[in-house]
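In this view, the complex is presented without one of its protein chains, the others remaining in place.
Showing chain A:
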Amino acid sequence: MPGLIENLPTNSGDNKLENTISFYKTPSPARFTGIGAWLLTTDHKRIGLMYMAAIIFWFVVAIILGILIRTELMSVGTTLMEAETYNALFTLHGVIMIFFFVIPAIPAIFGNFLLPMQIGTDDVFFPKLNLLSWYLYMLGGVLAIFSLFADGPPDTGWTFYVPFSVSTHTNVGLTVTAAFILGMSSMLTGLNFITTLHRMRMKGMGWMQIPLFSWSLYATAWVQLLATPVLSITLLLIIFERLFGSGMFDPNKGGDPVLYQHLFWMYSHPAVYIMILPGMGVISEIIPVFSRKSIFGYKAIVLSSMAIAVAGSLVWAHHMFTSGMSDVAVFVFSFLTFVVAIPSAIKVFSWVSTMYRGSILMTPPLFLSLCFIYLFSIGGLTGLVLGAAGTNIQVHDTHFVVAHFHFVMFGGTGFAFFAALHFWWPKFFGRLYHFKTAYVAATLTTMGFMLHYIPMFVLGMQGMPRRYYDYLSQFETGNFFAGIGAYIMAAGIFLMFINLALSFKNGEKISQDPWGGSTLEWQSPCPPPLHNFVAPPTAPGYPYDFKAVIQKANEPKGTGGGPS
């Protein structure tokens, strides 16, 4: 094991960093011990880790549901389950993945843990509100579990489209309430982050010295704050509709179901950027560290994050080109969709340019980031096929859409989440995982991913609709290969998690930055002490200045009495 990181520079010679007491041993507030030290804590690091436990639980549940769905689809006819069960499973898979995993994963875990550290402070601005957000998240989870019983799980798809969501007898009401509460949790997290970034940056850190991950959280937080209430009210109206028959979306009473779709996507399209922006922030942190080179176009990345937040709020109706809309509206929304692709492309360009002529150090986080860039680019480009009004009509509601958004949400956010896990794992736990296994797991996941989703593009082009329980026999080959891909991918993910978990047993203990990062969170020990820093951190003039890191790496080994 030690051999694996021999070439990595460490902040050797700083004994202060080694002898600090980590936040695991210092509960905050101090009067709580045992389990109470976790459940009643206001420490942003502990809250981040509590999110991690819950989110990974839901992630695994949704993966298993996904596997069941793909197994069912591997052959024509009934394989595992009845059609009703299938409808419930794809709904649950969607609801859990989106509301329980993709939206909160990066902001709630990594944002909570790292945002205060990256701006050199000791906590978020509203620590108690932060804990409340976690409890709201858990409450949403409990409600979602309840919705499985009584009248059975919802079968509407995660979009809860009317009129079906109003007329079906399954437990839509409870699930919608769960989504409402999760929305509140994410909104309050956003509120907390914005206030923290405005009021708690360390002395001397201007807006253009904030690390890019924090910037991306800032852009995300604004979308969370302003878009979520629209979803909340839409979901409330569904509940009213079911309880009181208010008729707001019922054509028999003059209501307009398409208006529901507008309101739903007014939130849910910006929500796509809630999901991807933090992922982009993660990649913007990892690439420069392992290229030992300042990020290319810092300001361009910052501006493109904000541009995505703004422009992403104006494109919602491209989900509805076939729902009935004026041609002018179709044209405008199609155009805006193409516009929003520009800032994303700027980021991809910046990442690749950062690596150009850098001194690349291959590590699992970088490997996963490269997978991210590749998969996300495919996802982004196929998004343009869907954004163009003409081609959209052809592939609307086919498996092409399924493949596209999985490439963006999973190949994008999912892989960014994996990369972040591998990058900040030593920061969280003071342990290194086994590198080779990490590479194997990442490769398996990526290969499985490709085998899983590429056939879906083809199936979609051939006209196989999404969400269908059964299909014509000509689609069988594609579905069969997709199923095999799903197994490989799931095996890769589980291997990844097992490898990370095993680091607690066999992993090499470290106390300092193993990567040579330049942002502030690496100035403190791994894991950090209660108040995050041993000595007040020094604000760098520019967050991606690697001069000191390179200098340290070039020092002859053995000087300064560094760690083994």
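Note that a residue touches a chain if its C-beta (ideal position, glycine included) is under 8 Å from a C-beta of that chain, and two chains touch if they have at least 3 such contacts; residues count from 1.
Everything below uses one rule, namely that contacts and distances are computed from a predicted model.
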Missing subunit (named according to UniProt) among the choices "HEAT repeat domain-containing protein", "Cytochrome c oxidase subunit 3", "Helicase Helix-turn-helix domain-containing protein" or "histidine kinase": "Cytochrome c oxidase subunit 3"
Given A:Ile56, A:Val76, A:Leu148 or A:Met200, the one touching the chain that is not displayed: A:Met200
Candidates A:Lys25, A:Lys253 or A:Lys436 - the one touching the absent chain: A:Lys253
Sole residue of A:Met208, A:Ile233 or A:Leu472 that reaches the chain not shown, by the stated touch rule: A:Ile233
Residue among A:Gly36, A:Gly204, A:Gly245 or A:Gly541 touching the omitted chain: A:Gly245
Chain A residues touching the omitted chain (full complex): 122-123, 125-127, 129, 187, 191-192, 194-195, 198-200, 225-230, 232-234, 236-237, 240, 244-248, 253-256, 259, 263, 266
